[in-house]
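Take a look at this one; I'll ask things after.
Note that this is a trimmed complex: some chains were dropped, and none of the rest were shifted.
As written, the chain order gives the labels A and B, with residue 1 at the start of each chain.
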Amino acid sequence: MRLSPLQYEPLLRAALDEDLGRAGDVTTLATIPPQARATAVIAARESGVIAGLPLAAGAFRLVDPAISVTPLVADGAHVSPGDVIARIDGPAPGMLSAERVALNFLGRLSGVASLTARYAEKIAHTKARVCDTRKTTPLLRTLEKYAVRCGGGANHRFGLDDAVLIKDNHIAVAGGVAKALRAAKAYVGHLVKIEIEVDTLYQLREALQEGADAVLLDNMKPAQLAEAVALVKGRMICEASGGVTLETIATIAETGVDLISVGALTHSARVLDLGLDIEVA
Amino acid sequence: MRLSPLQYEPLLRAALDEDLGRAGDVTTLATIPPQARATAVIAARESGVIAGLPLAAGAFRLVDPAISVTPLVADGAHVSPGDVIARIDGPAPGMLSAERVALNFLGRLSGVASLTARYAEKIAHTKARVCDTRKTTPLLRTLEKYAVRCGGGANHRFGLDDAVLIKDNHIAVAGGVAKALRAAKAYVGHLVKIEIEVDTLYQLREALQEGADAVLLDNMKPAQLAEAVALVKGRMICEASGGVTLETIATIAETGVDLISVGALTHSARVLDLGLDIEVA
């Protein structure tokens, strides 16, 4: 995955507008001469995985096109405390004004990537992959799903429209697993996959009989998950969800499921601690 | 603080657009009859402080004005696991389609409020207050600052434009604390406050001599903070920042500072675990 400026520039403009407000960066306007120049580095203050460098660079460039940003690592890189991530050079006023927006994007996305990487490492010995959910920050879904990939995770649906995921409530209204699956197959185009959530092995058997692309095994204990995987025999992709933590994910992965979805990757990641040290010329 | 729909409806529309995409909620369109009705409750699955109920209600209303949402608590309420936060009644399709967006806002803002409340409790025996920073989620600053207030915290600047905050780099370029303060006073209007960051008591004395509305005592040890507070003698608002955790905040507050700013309130809050249980009619 690569982000296009077509995707993120409108977000950068909105974020800069949010921070600059009506009167602009009054502190910099008051205290920094227009012609002052500076160099800066963005450095890691803790270990983690970087995501969002094009956004950080874009924030500085939008505030002042004369600022140059040179990344020293690429998105997806693992960094340690003290590692320099990018060098910045150019007019000081724009650098000071853009700093916070640049870091807010970079730190947040790197936080998602870093948490994803921690989950991914725990299950690296299995064939399972950790994936995200739709529990993303409103308006930042594409960015956060990109960050999950930078951290070694996989992406689930990007929205309500690009795949069918039949949950318990849909099943209840539709009148059961088989009926819901049949309704979905009748509705969607030939390039739309269908996944169904099951809470019991009984429902799983019904899903297998009717057929689906994937099954979401919700809140099952490891033993039950293993039994489910054995039942499925590769005929559907098996996704586990519910109660997944850094402590439990390895055991879940070892049941043979293909995917483990973790809302926390995007809804509860801490920012990665990054610092921007400016050296004024 | 109260949020106005003028402020949050554009965000809700953008978030719904992000989730519904081009083809809409294909699962619901395929499996739920248009005329199906449902009732639902939003309930807490862990203890915390609620923030964002108007946004949750707005998400359902925008998807289908026939859905009614009845809050049972108000923003700022402390809830325990199992507490019902709101009841929802109306057409099932819209309820299912709006659910994730509603919860993404409500869970995230409640997460910020809940974390703020935990910090605030630690210092309730002092006169100090915990406050936020500009380390907020891009595009959601107003919402997150509102959530900090729901959790009992105070708000720092809303952007670069509504107050002056002179940091180390500004001081370096301006040629010292006194020069920077003088430049700021010469620049700003009479209703703009000026705060200056100091790293040493020497700088603090310079700031006191020149005068400012507030001082940011950055990364000082408690003993040094206490000394600073004694020096200031109430002539400036004293804000402490740096290295603040739930473990250290009480000690910091006990030094007599007025405010303790904590970036983590907004950049590292976990979502509050809330569930929406739909009961289809």
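The rule is simple: a residue touches a chain if its C-beta (ideal position, glycine included) is under 8 Å from a C-beta of that chain, and two chains touch if they have at least 3 such contacts.
Just so it is clear, the model here is predicted, and its values are computed rather than measured.
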item: Complete complex - number of sequence copies, 2 represented; value: 6
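FYI, only the chains that are shown with their structure count from here on.
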item: CA centroid of chain A to CA centroid of chain B, Å; value: 22
item: Chain A-touching residues of chain B, taken from the complex the two chains share; value: 11, 14-15, 18-33, 36, 38, 92, 96-97, 100-101, 103-105, 107-108, 111, 134-141, 158-167, 169-174, 180, 183-184, 186-188, 192, 263-264, 267-268, 270-271, 278, 280
